[in-house]
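Only one protein chain is missing from this complex, and each of the others stays in its spot.
Then we have chain A:
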Amino acid sequence: TLKLICTTTAVQRKNVGASGPEKYTEAFIKKQIEEFNLGKRHLANMMGEDPETFTQEDIDRAIAYLFPSGLFDRQARPLMKHPTEVFPEQRKIQWGEDGRPFHFLFYTGKQSYYSLMHETYEKFLNVQKHQDQLIAQDLPLQKEKRNLAGSRWLTKIELEEMLLEKVSDDDYSRFIQLLQKLVALPCADIEEKYIQKFSKEVPLQLQKVVIEPLQHDERGVAFSTGEGKRKTARATAVVYDNGTGKITVNGIDMLHYFPVLQDREQLLFPFQFLDRIGKHDMVCTVSGGGRSAQAGAIRLASAKALRSFVTEKEVEFMRQAGLLTVDPRVKERKKPGQEGPRRKFTWKKR
């Protein structure tokens, strides 16, 4: 199956907590926690470190040292983590000794979801009442627009973890629609605290990338390296400062290596975007892939190398121009029963 790329870990995590009522009693979990703490101190003593300041990273390193494992699957290797991470939070029994359930919505099947919808709608009506009061008193409504770009709603899995029960896709989208309606009202600032429970901040994309500082070679010329890939081609580029705009690929001049105009355009794209065509020299090595894939790989490598020469704003512009993302498109595999990835065999009536 296709390996999932360009997704967050939040989407890929499975929610074990919502699968059913608790399998582990509270006493069992308490015992596990005590055993874990004891074991942590023993491990610290064994490694010769201070038991008081032994962090989770130290535990991981110690276990990897004491129990080396050659297994490929990370989840199959020996693991020592706090029991709350290993045994996920689960719902307690929802009914008392006489068999009567505690929550009034128990027999709907999705009690926490419906109670959540109930609460959210109550807040919505609250805000509307407040709005009507302001209109009745002829006071101006607050029209400050909430910044939607810096925050995102909880994903379905995070909502399931919060409610500790399974939420279907339709239910989730209904909940998000209700939240959006609530936020769209002008006086929604009253319920800001409630809304913040369901929204998470998204960090700026730019901050996820680390820009390396410039290096200097023997003659004092500043240079920086970058790596790029496209389909099966892998390229490394070294961009030198104070150059004449010469580009060498695998020891051959770019005019001879790429006879097609489109590939040369792609090589010069990052330089042309930053208006630095005659100012840099480039030496690159590339292997694998075809002619267009090699050009794309070198383009990505040179764009990554140019990040060190340029201000942060221009790096952001490069990212928005699509120069710094790895192109994930690869050749689709052929499927059994078909002639190619999409083409089916000729249909014959008999």
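To be clear about the criterion, contacts are C-beta pairs under 8 Å (C-beta built on N, C-alpha and C of every residue); 3 or more make two chains touch, one makes a residue touch a chain; residues count from 1.
Here, contacts and distances are computed from a predicted model.
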* Which of the following names does UniProt give to the chain that is not shown: "COQ6 monooxygenase", "Trafficking protein particle complex subunit 6B", "Small ribosomal subunit protein uS7m" or "4-hydroxy-3-methoxy-5-polyprenylbenzoate decarboxylase"? -> "Small ribosomal subunit protein uS7m"
* Given A:Glu34, A:Glu265 or A:Glu339, the one touching the chain that is not displayed -> A:Glu265
* **Hidden-chain contact residue, picked from the options A:Gly109, A:Gly150 or A:Gly278** => A:Gly150
* Where the missing chain touches chain A, by residue -> 1-2, 4-7, 11-12, 147-150, 156-157, 169-170, 172-173, 202, 204-206, 260-262, 265-266, 268-269, 272-273, 292, 295-296, 300, 316-317, 319-323, 325-330
